[in-house]
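This is the structure I have questions about; it appears just below.
The complex appears here minus one protein chain, its other protein chains still in place.
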Amino acid sequence: MTNLIEIDNLKLSFDTEEGKVEALDGITLGIREGTFHGLIGETGCGKSITGKAVMGLIDANALIEAGEIRYKGKDLLHLTEKQFQKDIRGNEIAMIFQDPASSLNPVFTIENQIEEVVKMYAKAARSEYREIVIGHLKDVKLPDPETLIYKYPHQLSGGMKQRVMIAMMLACKPSLLIADEPTTALDVSIQAQFLKVLRELKEAFRMTVLYITHNLAVVSEICDVVSVMYAGRIVETAPVGRLFRNPQHPYTYKLIHSVLGVENSLEDLEEIPGSVPKLIHPPKGCRFHPRCDKRLTICDKAVPDTITVEDGHSVACHLYTAGEKYDGL
Amino acid sequence: MTDNQNNELSHEQIRQDIANLRRKKSSQMSLVWSRFRKNKLALAGFVIVSIVVFIAVFADFLTSYDPLETDPFNRLKAPSAEHWLGTDELGRDVLTRLFHGSRIALEIGVLIILFEGVIGIFLGVISGYFGGWIDAIIMRIVDILRSFPVIILAMAIAGIMGQGVWNVVIALGIVGWTTYTRMVRSKILTIKEADYVEAAYSIGESTASVIARYVLPNALPTAIIMICIMMPTALIASATLSFLGVGVQPPTPAWGAMIAAGRGYLLKAPWISTSAGLAIMITVLGFNFIGDGLRDALDPTTKRN
Partner (left out) sequence: MSKKKNYWVNRIIRTIITAFGVTLIAFLILHLTKGDPVRIMLGPYASEENIAALRAKYKLDEPLYIQYLTWVGNVLKGDLGTSIRYNRSVNELIAERIGPTLILTGGGLVIALGFGVLLGISAALRRNSFMDYFSTFQAMFWLSIPTFWLGILLLYIFGLQLRWLPIAGMTGFASVILPILTIGLQQEAWFARPMRAEMLEVLSQDYIKTAKAKGLKYSVVVWKHAFRNALIPIITMLALRLPWIIGGSVVVEVVFSWGGMGSLLVNSVLSRDFPVVQAILLIIAAAVVIANLLADIIYSVVDPRIRTAG
């Protein structure tokens, strides 16, 4: 299996009033075809920006300083907007966003909005459009699609809107779907429903998904591989089971143990002191070092390389740069 | 400590908090002023308006001519060394009439705004503050008046009432107060919900006192801004009325009337109409720049550029 998407040492910054924000500092990520690759991190760590960069949807004041994004071997970063629109967006890579309430155009019917996609990508006759649209809605298990198509977004609930979004993006028949925090705006029970649909789609269509979220529970439910991001850098990548059982990065470890689960109690909860750094003046060396309880002398001087600890499991932490494996987390 | 003393202390604390809030508001004012100063267009506007005001005040001393004195032998003379902007159809010096016209223009403008403003702000305050029936009635009157184009209704009124400065002011005043009412009313509605007003009520201040101490002072900066912003409308409206033949008429040197009078001589003596027209335009632009600058300085979050 090859990597569908390769992000190689991507460096991206924003030019703002207050100064230059170094949002992404050397992101390296590879997504295998047919996998659900989770990208997890706290707000502001740059995970959304990474997803948008792949789509070419970053803001005008963003500057790509270095790195490459390769999709099926082709370099994406040097494409013009027009090429992105024509060749990549939709039919190759599609994206669903966080807030379904504002992500659908309020003045067009569901049918209209999905039909747009069908018109563009499906090789079908006009008279077949409606059936195709209904078919996509059925794929995401939406009830009563024949009446749903005539409705407007504001007439649907949040969960239904989000499923419409998936249906709409699936209709593009993309090779890669980027999901940017799709369940964050949904109620917990609706989240479960949504994930169930997503899992069924995964089985049925063998989709490749980049799943961006800050929710560990969701990641553990649905992802195959996870990359953990902190302050614009990827600190750890591992298959999901191994990440939760045996995290190697101090941040990942704290993250996993800061969530109240069924097994642990309040006393077991760990707190990460301090707060996420502002990326205008990021900490020198490892960006996590000010809050790390395993800090070494080198941590504020040099940026840790990404070391492969095991097959498919890599970490960016000085505990491992000397070639040893650290067992004390 | 007794209960009474406890209450005294907490009331004292609340009063202090309110005083702090008000101090915060006045330091915001100096912030607004510094933002305004940085806006080049607004400063340019300020300079323009200052010059116009200067001319209006010192018009008598700026030229050696009398604006009303006719000179039949020097009619329709082109601009020259003796008459910088030429003479009009009755031989009067155009430049002098222009300068005196600025006085009329500004006087009328301010009077109109005061007239409209007093009526409009008063109605806006009671409409916004008391709500209910009073609000409904006032807003219906506003609806009715706004169904007539301002110029048309004002022209009809001024035409029927007769010529003169005061009739123009009254005509535009009767018709134009609705803008002020709406602006002030919406500001009042937001203030009514403000925290410091609720705080004041909770310690037992009377309605009148609340209006006087909290509602009005916050409506006041809005009112002052409104004068700068409404001056262009007032100037253009009174000039239009003069042009149409109602309100201020010759021989009084009103800019609008000058343009009307010069209309018949556009080919032979375009300077009569043109100078007056430019005068109106530059003055109005000046006020517009200031108005825009004030709006941006007060609310820079609405990025308009």
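First chain written, first letter: the chains are A and B, and each begins at residue 1.
Convention: a residue touches a chain if its C-beta (ideal position, glycine included) is under 8 Å from a C-beta of that chain, and two chains touch if they have at least 3 such contacts.
Here the structure is a predicted model, which means the values were calculated and not measured.
When you scan A:Ile49, A:Leu76 or A:Ala94 for touch with the missing chain, the hit is A:Ala94. Within the full complex, the residue among A:Ile7, A:Leu104, A:Ala167 or A:Leu255 touching the omitted chain is A:Leu104. When the whole complex is considered, the residue among B:Val57, B:Ala78 or B:Ile152 that touches the unshown chain is B:Ile152.
The chain not shown here touches subunit B at positions 140-141, 143-153, 155-157, 159-161, 232, 236, 239-240, 243-246, 256, 259, 263, 266-267, 270, 273, 277, 280-281, 284-285, 288-289, 292, 304-305. Listed for subunit A, the residues touching the missing chain in the whole complex are 55, 57, 81-82, 85-86, 88-91, 94-97, 99, 102-109, 116-117, 120-121, 152, 154-155, 165, 168-169, 172.
Here is the rule we use: only the chains that are shown with their structure count from here on.
Centre-to-centre separation of subunit A and subunit B, using mean CA positions: 55 Å.
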